[in-house]
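Take this structure first; my questions come after.
A protein chain is absent from this complex, but the other protein chains hold their places.
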Amino acid sequence: MTNLPTTDRSWPTAGASSDLGALRAKVPLVHCITNVVVTNFTANVLLAIGASPAMVIAEEEVEFFATIASALLINVGTVTHVEAPAMLRAAKAAQAAGTPWVLDPVAVGALAYRTELVQQLLEFGPAIIRGNGSEIGALAGGEGGKGADSTQGSDAALEAGIDVARRTGAVVAISGATDYITDGQQVATVSGGDVLMTRITGTGCSLGATMAAFAAVCGSPLDAAVSASAVFAQAAERGLKQSHGPGTLAPAFLDNLASIEG
Amino acid sequence: MTNLPTTDRSWPTAGASSDLGALRAKVPLVHCITNVVVTNFTANVLLAIGASPAMVIAEEEVEFFATIASALLINVGTVTHVEAPAMLRAAKAAQAAGTPWVLDPVAVGALAYRTELVQQLLEFGPAIIRGNGSEIGALAGGEGGKGADSTQGSDAALEAGIDVARRTGAVVAISGATDYITDGQQVATVSGGDVLMTRITGTGCSLGATMAAFAAVCGSPLDAAVSASAVFAQAAERGLKQSHGPGTLAPAFLDNLASIEG
Partner (left out) sequence: MTNLPTTDRSWPTAGASSDLGALRAKVPLVHCITNVVVTNFTANVLLAIGASPAMVIAEEEVEFFATIASALLINVGTVTHVEAPAMLRAAKAAQAAGTPWVLDPVAVGALAYRTELVQQLLEFGPAIIRGNGSEIGALAGGEGGKGADSTQGSDAALEAGIDVARRTGAVVAISGATDYITDGQQVATVSGGDVLMTRITGTGCSLGATMAAFAAVCGSPLDAAVSASAVFAQAAERGLKQSHGPGTLAPAFLDNLASIEG
């Protein structure tokens, strides 16, 4: 599917395990400007894995906070004119301060307002861009999906992701049945998790936040995206065995994020 | 209580079952502009039942999105001057595009600002209005309750609901121990669920969203409101048997929404 060197880095991998240990030792402060659907779940995911979430969204506060935070997540899922200027200021401040930041361009390509915002945000050098196949395809110039749910498999989006990575300098993580993560030179794959995870809102969004947490401790954004994805998929696998549907999967997933060995 | 023909349409009914099958086959895209308390639960309810939720709330985005969505929900629970113009634009666009939409007039009558907004929204022809007895009573000209919790039984509100249905052309769904659903010519009742469902926030709000999802596949708004109510009540009944209080009821309810046979 690609000529780039491709490595399977699904759990268990020594890298993810030691990265997780480093994360828990550091307890990175993760500044999140995210959508109103997933704030609670995202905070609980970060707490479960061992990070310290902080949702600071006021235009007056984000520059300072992005500077002192260990990492930043910007997710445009429910952006309005209230959050958009704050996102731009936070991204700019993060770039200036060297705070690694993750961009989750929810539904980019499908809606003009956020598509323009995402283009502006890309100017500030995100370390990682996480999306589904449709969103990454839209960033590469294709047609976007209709909403948060992808209409394009992650396999088909890999070429688009490689293109976006090369053009932006960011690591691109494409979520799907198999996750693809690329820096434009190499590709890592992470499998596991399950289609049932798509029946819980915020799993993708909170994976983006978790990538930010790992970015605060990993040697490279590629490793951060890979380790976050591997831990997520493994906690999902374990949670599935302890649950009876999407409702009980969510708490079981959080339990396993907390108990998985670093 | 009323002279109108009245039918019990509680689960199991052939109609709700086949409507649920149709919903899962179509996976309707449900555009939600709802309150900040229930966004997450509403999205999880829609995902569990088989729909595709999308919370798009920016004034700049809602017109286009209401046009391409399968259905729209507007819930005024925590409306501010940021969301109010977006709600009006979305409702107008939905009407123009023929997108069926559901209005949840939380606490209408109790607060002047939202009462005026709701009156404006009614101009755009909602297919379904869902509320508790107090809210429907307020729409008919009575006194509203103090908040999200009803101070009036749904029985007593039925006459008000029939009046509102005739005046607005919308189907009116009154939530309570027994749900009443009327188009002004006939009345359907749905029983089941339990008072414990009132101990979880967002059950009524997510029922409104579920009615929107069914409105995208049902032959009539009356059938949509009935089928959504019947499936909800049945999933609640089943969830109650698997839980130990309001905390464990919520995930059990979601599990049953996902597993109930269409």
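Letters A and B name the chains as they come in the text, with residue numbers starting at 1 for each one.
Convention: a contact is a pair of C-beta atoms (placed from the backbone, for glycine too) under 8 Å apart; a residue touches a chain by one contact, two chains touch by 3 or more.
This structure is a prediction, so every number in the text was calculated from the model and none was measured.
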Hidden partner chain, touching residue among A:A16, A:V36, A:A71 or A:L240: A:V36
Contact residue for the chain not shown (choose from A:F124, A:Y180, A:F232 or A:F253): A:F253
Contact residue for the chain not shown (choose from B:V82, B:A97, B:A156 or B:A177): B:V82
Residues in subunit A touching the chain absent from view: 29, 36, 39-40, 43-44, 47-48, 52-61, 64-65, 68, 82, 86, 242, 250-259
Sites on subunit B contacted by the missing partner chain, in the whole complex: 35-41, 77-82, 107, 111-114, 146-149, 198-202, 243-248, 250-251
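Everything below uses one rule, namely that only the chains that are shown with their structure count from here on.
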CA centroid of subunit A to CA centroid of subunit B, Å: 32
